[in-house]
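Omission of a single protein chain aside, the complex is shown with its protein chains in their original locations.
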Amino acid sequence: MIEPIAIVEVRNASITFPGVKALDEVSFRLLPGEVHTLMGENGAGKSTLIKALTGVYQIDSGEIVVAGQVRHFTGTASAQAAGISTVYQEVNLCTNLTIGENVMLGHEVRGLAGVNWRKTHALAREALARMGLGDLDPRAPLSSLSIAMQQLVAISRAMVTDSKVLILDEPTSSLDANEVEVLFGVIRRLRDQGVAILFVSHFLDQVYAISDRITVLRNGKFVGEYLKRDLDRTQLISKMIGKDFESLRALGSNRQTEARDRTQTPLFAAEGLGRKGAIEPTDVDIHSGEVVGFAGLLGAGRTELARLIAGADKADSGTVRIRGKKVSLNSPVAGLSQGIAYSTESRRDDGIVGDLSVRENIMLAVQARRGWFRRVPAREVDQLVTTYMERFSVRPNDPDRPIRLLSGGNQQKVLLGRWLATNPDLLLLDEPTRGIDVGAKADIQETVAELAEGGMGVVFISSELEEVVRLSERIVILKDHQKVGEVVNGPEVTAESIVSVIATESGDEAEEQADALAEEVAAGDDRTGLEGSAS
Amino acid sequence: MSTSRTLAETVPPVADLPESKKAENVTHLSRLWERSQTLIPTLTALVLLFGMLIYAEIAYGRVFHAGTMSSLLVSFAPTIILAVGMTIVIVSGGIDLSVGAVVAFSSVAGVMLMNIGVNGWLSMLLMIVFGAVFGLIAGVMIQYFNVQPFIATLAMMFLARGLASILSTTPVIAPEDSPILLLATDWKLIDGPKVNDFTITPGLLIAVLVVLGGLFFMHRTRMGRTVYAIGGNESSAQLMGLPVSRTRVWIYIVSGALSGLAAIVYTAEVGGKAQNVTGIGWELDAIAAVVIGGTLLTGGYGYILGSIVGVFVIAALRLIITKDGTINPEYLTIITGAVLLAFVLLQRVLTRRRSS
Partner (left out) sequence: MSRVKTAFRTPWFWAIIGIALLLLVNSIKNPAYLAISVNPTTGLLTGNVLDILRISAPIIMIALGMTFVIATEGIDLSVGSMMAVGGAVAMQTLSTLDSNSVGAMFTAIGLALLLAIVLGAINGILVAVVGLQPFISTLIMMLAARGIARVITDGQNTNATNEPFRQLANGQILGLPTSFVLAIAIVVLIALTMRRTALGLMIESIGINPKASRLAGIRPRPILIGVYVLSAALAAVGGLFSVSEVMTVSVGGTGNLMELDAILAVVIGGTSLAGGKFSILGSTIGALLIATLNKTVLFLGIPAAATPAFKALVIIALVLLQSERIRSFAFSRTKSSGTPTGPATPAATESTPVSKEVVA
């Protein structure tokens, strides 16, 4: 049996950014006539690998081979010239141009009198026809099409050039079920014609519907390449998060939770809280002194939900009650004045104010609450700053240093200080331990437990399931923009059980699984009786 | 296995998906809606234009008059040329604040060259080249040094104005036999009764050619469509493999060169006189014309013909104010500013509605 010849081979490629190795000697291959899916969690290196293949990034070491020739991509154009076409999650076309232009620009039919639009549009129509879009008028503006159609136009563009390889980067994020079927039909057709298709998605169901082969990355390293039929969902997820089957089961929660009086008015209660395109209407409540974990894979909607709770985004639907009283959370100012603080997912984007000092970053939210006129007195600032810098051991111990010079872990600690300084009743932590060294991680996890013991409500979001399982009293499970389950933590709850809830085929089934799990936990509580909590 | 044929050829056409049929109806309707959305400012401008002209005719008479119309067109020929260049720049999402100043420099430098004996035609060519050089510097600053367009062209504006003033603060006049004056010769196209003649000049003809050239560029060349792409979504244009960097620099070179050309036409029209204070405020006229004509300041949408309508609106405005005689010329700048603001706000309202 002859080994099939790969059309694209990545050999021991590495890409390093300051402080982080995004790709660590990754090897990878794409075979023609297959749909090959790339899977991995946040920071796994998926996106980096794609960018290396599309010429956006250049690899620091290793080589990329296309059709037997070693390639050096100097930019997107050279990758395209090598026969690699890419369609992105955000349809990277120009909506202000016509459909025909989007398909053909760069390859138009040109003559002495400039571009021959009639012939060009005819070619566009042909390309569109091969996607089943032959009825579209190439002269219509692209913006008149739905995102799903626009994506198919993007694929048509890829087909116009001599593409041996088609990369689809999260193509289904904005599509509904029907549109996904249409897309998959087209993908299968292309595959059957011998195109090598690299599919990137975090929607497990879709991955299993369309893939032939799956490669898993984790922490920038290559974990393994598998034929889909040889790998079931639970195995896949285990590989993605790095724990094998057995250890997943063993990672039980040590938390013996005190029975919480659920009849007490929750600190925060939301009914039908939702935002179009971000998260379906969801019910969630949080009690004082409770740590609620949001679990789910990338794109499940955890951050979106947290942002709605904090007022960072405005909700389209739903009501929110704080201690039983209805409130309107339509801005971060509103959230903060209600005692809700939110530590964001990306400290670089919307967390740190880079050029300001550590001191200024810590007291920023406190100062904002006081208004512009009343300056927080120096003594109070110093106290705040010293308290938090000591408590979290911020290094270097220099409050006047610009925060952008600190390491990621220390930046995160400073931000934690900022939010805690506002004395919130409810604190939302979105990926607080991402990209941080082990010591700092432990610090932050300890702090979360302490805060909850002190009566603060905490929402804890992390891609590392074991963290969520270890710290949370209750776990809300999200999948594909929906809440699919909620579980009270207990000895029966393990990372594996959460995973199986997420891994289940459809939303309804997942809910059933979650309910079953919840019942198990409840039964367990009855059996073992209520022990005092040991955290 | 190698695919020697393109993929498009290997994949047979497919029966049209039902979705695409639905999409087809949608596209027809939304094409109309889409077109109308972008046309609203231009239509408003047209209505405004005709409104003003009719008002002027009723109030002062002799507006729809071959002589008046043609002399108006001739005197606005330089503005038309500038408006074409400005349209291209603004569609790409940028701005060029230096056009007036570049006109000043080009005209002064060109005339001075003629006066020291340089061949008239060569001098005119150099006037265009000077403009192109200013544009090149701005383009490089913007594309390769990531300087914001308004800062880069603002600096160019002061530089050009300053250099013009260094060359001469007093008017310079081209020699009487200079070929540049040929561009101002009157060609009577229609010999009407008394002074009602439709007279044009070669300068106006040049402006018309520039408009036609602009139309060709924007709608029938790859680079022209790339300009729209850059203005619509620059990163997409990049990812589509279009030559973004090269195009951007060329846009500013063209704008500069057209400023040089406008300088030639203007200098000819005023009898070969050039001064360092020429062109003050012309960039605002050009921007106003482009905005009134329907080009979005944020880029991606716009037409050259719309900008020409915009020039006519400004011309009509000026006509009314001159004819009226009672309106303070001081009000002119406020009125132009107010009209510009109104159209900018109109654009903003329309884009907000479209995006929601």
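Brief remarks on what is shown
For reference, chains read A and B in written order, and residue numbers begin at 1 within each chain.
Quick note on the criterion: a residue touches a chain if its C-beta (ideal position, glycine included) is under 8 Å from a C-beta of that chain, and two chains touch if they have at least 3 such contacts.
Predicted model only: the values in this text are computed from it and were never measured.
Judged over the whole assembly, touch between the missing chain and the shown ones holds for A, B. Touching the chain that is not shown, out of B:Leu43, B:Ile166 or B:Leu182: B:Ile166 (per the contact rule at the top). If you put the hidden chain back, the residue from B:Met69, B:Met112, B:Val133 or B:Val147 that touches it is B:Val147. One of A:Val56, A:Ile147 or A:Val223 touches the chain omitted from the figure, and that residue is A:Val56.
Here one chain is not drawn; of A:Glu9, A:Asp137 or A:Glu360, the residue touching it is A:Glu360.
For chain B, the list of residues touching the undisplayed chain reads 95, 97, 141, 143-148, 150-152, 154-159, 161-163, 165-166, 169, 233, 235-236, 238-239, 245, 276, 281, 284, 287, 297, 328-338, 340-341, 344-345, 348.
The chain not shown here touches chain A at positions 15-20, 22, 40-48, 50-51, 54-58, 60, 75-76, 88-90, 92, 169-170, 202, 298-299, 312, 332-333, 336, 342, 344, 346-356, 360, 364-365, 367-376, 404-409, 411, 418, 434-435.
The rule we apply is simple: only the chains that are shown with their structure count from here on.
Chain B contributes residues 1-3, 6-8, 10-17, 19-21, 23-24, 26-28, 30-31, 34, 216, 219-222, 225-226, 228-229, 231-233, 235-242, 300-301 to its touches with chain A in the complex.
Listed in rising order, the residues of chain A touching chain B in the complex are 5, 32, 67, 76-77, 80, 86, 88, 92-97, 99, 101-102, 105-106, 108, 110, 113-115, 117, 126-127, 129-137, 139-141, 143-146, 148-149, 157, 159-164, 178-179, 182, 185, 189-190, 193-195.
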